[in-house]
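Excluded from the complex is one protein chain; the other protein chains are retained at their positions.
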Amino acid sequence: MSPLHLCLLLSTGLFCIGLAGALSRSNAILVLLGIELMLNAANLNFIAFWRYGPAPSAGAGVVFVIFTIAVAAAEAAVGLALVIALHRHRRNLRLPEATRLKG
Amino acid sequence: MLGSGIIKGLAVTAKNLAGSFHDPARYVTQEFPEVQPQLPENSRNFPFLVADDGADPMGTLRCVACQICEKECPPQCIYIEKSKDKKPDAAGKLQLYPAVFAIDTSVCMSCQICVEVCPFDAIKMDQVFAIATTDRFNGLLLNREQLAKSNQYYHSIHPTEATEVDARLAAERKAAEEKARAAAAAKAAAPKPAAPPPPQPPA
Amino acid sequence: MILLLALLILVPAAAAMLRRNLVHSALLLVLSWAGLAAFYLWSGAEFVAFAQVLVYVGAVSMVVLFAVLLTRQNPDRAAPPDAAARLRAGAAVLTAAAVGAVIGHAILATPLPAAAGAPPVLTVRQLGLELMGRHAGSLLVIGALLTVALLGAVVLAAAEPGEKPGGKP
Partner (left out) sequence: MPPAPIFATLDPDRAFLERAPLLVRDFVTGLFPPSLQWLAGNLLAVVVIVLFFASLFALLTLAERKILGRIQNRPGPNRTGPAGLLQPLADAVKTLVKEDIVPRAADQVLHFLAPVVLVSLALMAFAVLPYGRHLVPVELDAAVLYFFAAGAATELAVFMAGWASRNKYSLLAAMRALAQLISYELPLLLSVVPVVMLAGTLSTTGIVAAQAGWTYGVIPHWHVLTPWGAAGFLLFFVSALAESNRSPFDLPEAESELIAGHLTEYSGFKYALFFMAEYFGMTALCGMGVTLFLGGWQAPCAFLEFIPSYAWFFAKLLLLLGVFMWIRGTLPRLRIDQLTRFAWKFLVPLALINLGTAAFWQLSAGWSGPALQLARWLVALALVAGPFTLLGRRLSAGVAPRTYRYAA
C-alpha cells in the first residue's frame, strides 16, 4: 500500500462522511457543511496527486486547490445567505419542510 | 479634516504625560498614608459620642440613653442598653446613661439621621475614614469606649458647628438655671403651693 | 503519520455530522479543517495549508457560526428524530457506505506509483508565476466569481423592502 493509496482512502472517507451528513441531516446549515466536507475531500486528492502522483506540472495541483478554496469560500457565503433567507421566510431550517418555491 | 481632533487629543494627553513629571500643579495625587489629607470642615462619615470632659469620657457622656437614635437609625446599626442607676449630667440633673452603646460601622450608612434627631447634642459625625481592620465582625463593631470622644476633639474637627452647639447648650443651661431659680423664688414666696410644678423637659 | 492525520481529520468530521448541537458541529468541523491544513503542511504544500487556515478556520467558520447564531432556534423545540428521519439517516449512511466501498475498491484495484519521490519544491514565487502565467484566465474568472458571489450573498441576505430591519420575532 503506497502513501498515495492511503491518501486516497482518507479522502474517500472524508467524502463519504460529507455525503452521509448532507443526505441524512435535515438542517440546512449541516447540509452545507457536508458539502464543504466533500469539497475538502476533493482538495485532499489534488494535493495527494501533486505530492505522490506522476506530476505533469510543478504547481498544477496547488493552483487547483487554491481555486477550489476560493470557490468553496464563495459557495459558503452564498449558501449561508440562502440559509438566512430561508430562515427569514420559514422561521426554521428544516429542509424537508421547505417544499414551496414561492416565497 | 478627519483626524485633526484625534491629533489634538493625543497632544493633550502627551502634555499630561510629560507635565505630570515636572509640573506639581498637574500632579494631583496625594500619597495617602504618608500625607494625611486636609479634610474640609464639613466632611463627615461615622458618628461618635461627645463627652464633655476628655479626662473622664465615660462619666461625662452627654448621651442619656433616650434611644431615639436607635429607633430612627435606618439600617439599625445602633444598639443601646439603659443604665439601672442615674448619674448627674453637666447641669447637675440626674439622668440615665448608656450602659451599652454600640455602633456597627460595617452597617452604618453615614446618613447622619442619629445626629439630626438627638435632642442632647450627644452624637456627632466624625471625620475618621481609615477604619479598615482585619476583623470584620468585632473590629467594626465600636463600643462605648471607642465611640466616646471629647468636646475638644469635636471643636478640632468641626469648629464652627461645635461653637454653635456649645453656645446653645450654655444658653439652655442658663435658661434652666434661671427657671429653677425663679421656681425656687416662687416657692419661697408662696409657702404652700398646691402642687409641685411639672418637671421641665431638659431641652 | 498519515494515520494520525486521518484520525485528526475523520473523527471530528464524523462527530460533527452526528452532533445535534450546531455550534459543536461547526467547531468540530473547524478542527477537521485544521487537520486538513496539517495534512497539506505535511505534504509540503505550505501555501495551501496557510490558505486553508486563513479561509476555512478564519473566514468560513466565522460565516457558519454567524449563520448559526442568526438563525438560532429554541433548542427545546427541535423535533426529536422521528421514524422518517431515522429512515433517511439509514438510507444516507447506506448510500455513503456503498459509494465509499466502490471508490475504495477502485482505489485499491488501481496500481499506483508505490514509492514516494522527493517532495516537489514549489516556492511562493513559482506559484505566483504559475497563477499569473498559465492560469491567469482562471484567476480572472475566480475573481469575477468571488465578486458576483459576494454581491449575491448581500442581495440574498439583505432585508427585504417591506420588512423592518432587525424585525426578528
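Chains: A, B and C, in written order; residue numbering restarts at 1 for each.
Keep in mind that, in the parts below, contacts are C-beta pairs under 8 Å (C-beta built on N, C-alpha and C of every residue); 3 or more make two chains touch, one makes a residue touch a chain.
All values reported here derive from a predicted model rather than from experimental measurement.
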What shown chains does the left-out chain touch?
B, C
Of C:Ala38, C:Ala51, C:Ile142 or C:Leu156, which one is in contact with the hidden chain?
C:Ala51
Missing-chain contact, candidates C:Leu65, C:Val93 or C:Leu146, resolves to C:Leu65
For a quick check of understanding: of C:Leu3, C:Ala83 or C:Val124, which residue touches the chain that isn't displayed?
C:Val124
Absent-chain interface as seen on chain B, which is shown:
1-3, 6, 9-10, 12-14, 16-17, 19-21, 26-29
Residues from chain C at the interface with the omitted partner, ascending:
23, 27, 30, 34, 46-47, 50-51, 53-54, 57-59, 61-62, 65-66, 69, 123-125
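Just so it is clear, only the chains that are shown with their structure count from here on.
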Select the category (line, ring, star, complete, other) that matches the graph of chains linked by touching.
other
Most remote chain w.r.t. Chain B, using mean C-alpha positions, is A
Of all the chains shown, whose C-alpha centre falls nearest the centre of every protein C-alpha atom combined?
C
Quick one: report the Å distance separating chain A from chain B, using the average Cα coordinate of each chain.
79
Take the average of all CA coordinates in chain B, do the same for chain C, and state the distance between these two points in whole angstrom.
75
Can you tell me which residues of chain A touch two or more of the remaining chains?
none
Within their complex, state which residues of chain C touch chain A.
2-3, 5-6, 9-10, 13-14, 16-17, 22, 25-26, 29, 32-33, 36, 39-40, 43-45, 47-48, 51-52, 55-56, 59-60, 63-64, 66-68, 70-71, 73, 79, 84-85, 88-89, 91-93, 95-97, 99-100, 103-104, 107-108, 112-117, 119-120, 122, 126-127, 130-131, 134-135, 138, 142, 145-146, 149-150, 152-154, 156-157, 160, 163, 169
Applying the document's contact rule, which stretches of chain A touch chain C when the two form their complex?
2-10, 12-27, 29-30, 32-34, 36-37, 40, 43-44, 47-48, 50-55, 57-63, 65-67, 69-78, 80-85, 87-88, 91-94, 96
